[in-house]
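For this view, one protein chain was removed and the others were kept in their places.
Presenting chain A:
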């Protein structure tokens, strides 16, 4: 992505572009979540422009579509930073010092949960369990799982990711 700061401006694709992305999914039973995932995979978030298109294609009210998008933690209304760091906040990771680790990472990056660093490099999100409960504290960078992490390790992983 050729983005320069600020990295978080939402994009506004044309309705035809959105239709092209969701067209292959119209025959599915219960197609809305797969469509939202497909849209987010292309634009990094669910642009506002997608709401009327989805409502039209699926014969739903715009409010209904908005209600679905806003219900789920995964769907964003603006792009994330270049990398997404998810840190597990659940009990198993807490039992091995996850809370202190997460606080240290947030302090080091200078952001709060859901925040993005000023240079647009990293968005930090809480996650409630990655299924790595016997090797916590656990985290995930852009879909890559990491176990037994500490703040230093996450910092060097983020640095390596660029």
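As a working rule, contacts are C-beta pairs under 8 Å (C-beta built on N, C-alpha and C of every residue); 3 or more make two chains touch, one makes a residue touch a chain; residues count from 1.
Throughout what follows, contacts and distances are computed from a predicted model.
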Can you match the unshown chain of the complex to its UniProt protein name from these: "ABC transporter", "Quinol oxidase subunit 1", "3-isopropylmalate dehydratase large subunit" or "Formate dehydrogenase"? "Formate dehydrogenase"
Candidate in contact with the missing chain, chosen from A:50, A:85, A:109 or A:130: A:130
Touching residue (missing chain; options A:68, A:84 or A:155): A:68
Of A:36, A:53, A:87 or A:124, the residue that touches the missing chain is A:36
Considering the whole complex rather than only what is displayed, give the residues of chain A touching the chain that is not shown. 28-34, 36-37, 58, 67-68, 71-75, 86, 88, 90-96, 127-136, 138, 140, 143-148
